[in-house]
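Here we show just some of the chains, and they stay where they sit in the whole.
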Amino acid sequence: MNTLKVLSLFIGLAFLVTVANGFEYAPGVPGNPPPNASPNKSFLLVADERDVVIGDGLVFRAFTFNGTSPGPLIVVEEGDVVEIVVKNLGKYTHGLSIHAANTQTSKFVGNIAPNGEGRLLFKADFPGVYMYHCAPGGHGILTHTLAGMYGMVVVEPKKGSYLLERQLGREPDIRVYLVQHEVYMNGRDFFDGKPAYVMFNGYVFRYLEEPIKARPGDYVRFYFLNVGPSLTASFHAVGGIWEYVYQGGNPNNVAVGLQTVTVGPTDSYVIEWRVPAEGNFLLVTHAFGTQAIKGAVGVISASADAERTSVVLPNGPALAPPASVKRMLSPFEPTQDEVKTYFPGEKVVIQIVGNSFYPKIARVPVGSQVTWVNEDVLSIGSGEITGQHNIAVVQGPVSLTSPLLKNAEQFTLKIEKEGLYQYICGIHPYMKGEISAYQASGVGGLGILGGLSFTVDLTVVSVFLGGLGALALLVFVGEKSAKRHEK
Amino acid sequence: MNTLKVLSLFIGLAFLVTVANGFEYAPGVPGNPPPNASPNKSFLLVADERDVVIGDGLVFRAFTFNGTSPGPLIVVEEGDVVEIVVKNLGKYTHGLSIHAANTQTSKFVGNIAPNGEGRLLFKADFPGVYMYHCAPGGHGILTHTLAGMYGMVVVEPKKGSYLLERQLGREPDIRVYLVQHEVYMNGRDFFDGKPAYVMFNGYVFRYLEEPIKARPGDYVRFYFLNVGPSLTASFHAVGGIWEYVYQGGNPNNVAVGLQTVTVGPTDSYVIEWRVPAEGNFLLVTHAFGTQAIKGAVGVISASADAERTSVVLPNGPALAPPASVKRMLSPFEPTQDEVKTYFPGEKVVIQIVGNSFYPKIARVPVGSQVTWVNEDVLSIGSGEITGQHNIAVVQGPVSLTSPLLKNAEQFTLKIEKEGLYQYICGIHPYMKGEISAYQASGVGGLGILGGLSFTVDLTVVSVFLGGLGALALLVFVGEKSAKRHEK
C-alpha cells in the first residue's frame, strides 16, 4: 500500500552538523548530541498540506509529513546520533517536536517558514516508542497536530532487552507499529474531544480490510503509540492477554499479564505477545463508544500456513483521491454538512475555536446581529503561533476586516443585505466561514412585518451585544479589559 | 438483593470438552487448554434482552447475561481449566469475549444465533481481574456492550501472592468486587462519551443506599474493574490511601501508597487496604463531573461491632420493575424525552449512530426533506456484525424501505403528509425512530403563505441534499464512492 520504505527516509550523511558550535548543551545530560558529533542516522521530514484518504469515500484535508498522516516511521537504535532535517514545502509555517529527543529542539526545528528548512541533532539515549508532531510554536503546535501532522519514532534498545525476546531467544516474527489517532470535523469537536473517526495507521478499520497474517505461536511485538490528540486509548486483543508490556517502550518499565494498557495522548507501549492458536484475534481500543466504533479496530488472522505480515508500518496509506467523495473532513473550512439555521429573534454567536469557525455556515435572517467570539485562548505571538483571530469578509455584500480578537473578545456585524458572505481569518487564512443571509419575511411570508422581528426582548440580547450601531456596523468590544499585572 | 449465588453458576462437568480435536493451539503458549483436558470449573452464561432497574424509578432497556447488568461474577483459580457455556435465549445474535482467556475465543463463542449455544475452554494461567462482554462480532461487539452485556471474571492467584495478605498472614476480611459502568441515553451520547449514569455494580449510588459494613482494622481487598464502555475511571476512598495496588490484579504489578488508580476501559486493579478507623469512608471515582456525580459513589461504614459485609458481588441487582417509571433508558428506541422540533427552512438531518437514530423523534414541518446520514463506520458483514443500516417505515402515511447505507451515505425523504412515521432499521430491528410531521402553517397560522417556506436560500441546502425529486421521493446518494484499493 505505502510504497515508501523506511530506508528511503535516510538521506545522505554528507551534511556534517555544526549547529552545536556556540550553543550550550549541559554536560552529562543524556540526549544531547556529543560535541562535534556526526550523525550516524539521518532522516528527512517534508511538511506540506494535502488531502489524504482515510476511508471509503472519506477525505481528510490534512497537513502532512511526507504526504501521509501519520507520517513515516523513524527507527533508530539506542546510542545512535540522529539527524532530522525538516523541510517546509507547504504554504504555512510548520516545525517539529520529536519526543525521542531530550535536548533543545524548538530553537532548531520549532518554527520553519514556507520553503525553509531546519536541522536537529540528538543522541538516542532513551529506548522507547515516541511521537513526533508539527510544532510551529504556541497555538500552532496544537492545531497542526489536529490537522494530522504526526508520526512514530522508535529507539530500539539493545538486543535481548525485552523479556520474551530473551526467553524465546529470537527476534519477533511480526512487528506491528500502531499509531492510534483521531480526526475531527471542526475545532469545536476538537475542544470537546469528539472525533468523527479514530484510526490505526491512517485508515478506518484498516486491518479489518487487510488482516495482519500470522501463524499460531508467532511472537508478535506491538509498538503502540496513541498520538491523540486528546483521548485516552485502551489497547486489547479479543482472545489475548498481553504477556509483557513496557510503558513508553522502555525495557525497565515492565508489567506482566495485562488484558489492556491505558494509553493517554502521546503515551506508548511495547507489548510482547504470542498468537495462541489459529483463528481471528481482534485488535481493539477498548474505549468502545468514543473510539473503537469510529474505526480503531483491526484483526490478526492466524492459520498454520499463513504468509506472515512481518512488518506493519504506521505510515498512513498513500491513496489516490476517490472518484466520488462521500465526506470531506476539513477542520478549518466549511463542508456541506455544517449549516446551522437561525431564525428571527435568535442570538447568532459564531465561535472561533481551534482555528475554525463554528458553525462554519450560518444561515441568518437579514437584520441579524452576528457576533463572533474568540474561544481560542493563547494570545502571544503572531501568525501560526497565536490564537488571536480576526474576521475578514473576502466575498459578499460587504467588504470588511475586523480588529484582532483575543480570547473572549467579540466582534459584531449587523447583516443588512441578503446573500452569501464568505470570510476568513486574516492570520490563519485557511480558516474559512460563511454567512448565508436570507430574507426573514420569506420564512413566514411576513415581509411587511419583518421589521418587528427584533423588537422582542432585546433586554437580554443587548446586554450581550453591547452598543449597536448603524448599517454594517463594526463593534469591537475587545481591548477593554484591565491590565493584569497588579501583583 | 441478588439471589443468584456464585456457585449456582457452576453447571455439571459432565460435558467433556472435545472442541480441541482438530483445532490447532500453539504449544507452549499459556492460556490454551491442554490437549484433551476436562474442565475443572464450568460456568453458564445466558444471553437475553430485558429491562433492568438501575435506580429509583430508572429502568434500563438492556441486553443481559443471566438477567442482570453487570452479569454474574465468575471466580476461578490460577491453573484451572475453565469451561464457559454461552446460551442465547434472546431475540438477537449474541456472543462472548472473555478477557481472562488467552486463546482462540471468537471461533467458539464469537457469534451465537438465537437459541444457539457456544462452548469455550481455556486455562486460567494469568491471575487477575478481567472483563467479559458480549461479542457477536464487529460492530455488534461495541453496541451490545453499550447495551449492558458485561461482567467480571477473577482468576485468583496462589494464596499469599498479594503482599498485605502475606504480611498479615490472613485472607481479606472483606472482598469488594466492583464493576464501574456507564449507561447512555442514545448512540450519539455513546459516541461522545456522555453517559447519563455511571454506576458501581448496576445501581446508582448503590453502596450509599446499602453501605458496606466493616470494622476498624479490617483488611479489605477490592477487585476494581472499569468496563467502560468509554470513560477512564479514577478510584479513591475519602480518608484512604491504597496500601498496595496491583495493575490488572496481577501480583507482579505492584505499586504502593496511592491515593487513586487511573483505570481505562477494561483496565482493572486489585487493591489492598485496611480500614483505619471507625466512621464513613466514601468510595468514589474521582472523575467528579463525568462519573461520580452520575452515580459512581459508595461508602464503607466502619464501627467496632459492625456485622461485616464479607463479600460484595458485582452482579447487577435483580429487581422487579417499579410501579412507576420516572425514566426509561433505551439507547436504541425513542423515549418521551428525546424530541427535537424543526422549523420551516431548517435542514433536517437524522444521524444513524451507535445503532440508534438521533434525534430519535423529529418533529418536522410537512414539506421537509428529511435526510438520514449513517455515522456508524464499520461496513463489513451483515446483521449484528455490521454498521450498515437502512430506514424501513413500518407505520405511517407512507411505507418504504431505503437502500442499505454505509458510513457517510445518505437517504433523503420528502415528507408530504402530516402524521407519525414510525421506522426501524431492517438490519437491527430494535433500532426505532419517529418522524412527527406537522402542518407548518399551524405554527404561525400562516397556511396560505406556507408554500414560501422552502424558497429561501436553497442554494446551501441543495448542495447538501443533492438532486431532489417529486412527492415522497427517495434519493439514495450512497454507493457512488470510488473503489478504494488503488494502491
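When the chains are written out, they are named A and B in that same order, and each has its own residue count from 1.
Throughout what follows, a residue touches a chain if its C-beta (ideal position, glycine included) is under 8 Å from a C-beta of that chain, and two chains touch if they have at least 3 such contacts.
Note that the structure is a prediction, hence the values are computed from the model and not measured.
S.K.: With 2 copies placed here, how many are in the full complex?
M.R.: The entire assembly in this structure file is built from 3 identical chains.
The rule is short, and it goes like this: only the chains that are shown with their structure count from here on.
S.K.: With touch defined as at the start, can you tell me which subunit A residues reach subunit B in the complex?
M.R.: 1, 53, 55-58, 192-194, 196-197, 204-205, 208-209, 216-218, 232-234, 236, 238-241, 243, 255-263, 274-282, 284, 286-295, 297, 304, 317, 319-320, 322-327, 336-337, 339, 341, 343, 361, 363, 420, 436, 438-439, 442-446
S.K.: What part of subunit B is in contact with subunit A in the complex they form?
M.R.: 23-32, 97, 99-107, 110, 126-128, 130-131, 135, 138-139, 141-143, 145-146, 184, 190-193, 228-232, 247-248, 250, 252-253, 262-268, 343-347, 349, 354, 373, 375-380, 387, 406-409, 444, 446, 449-450, 452-453, 455-457, 459-461, 463-464, 478, 480-482, 484, 486-487
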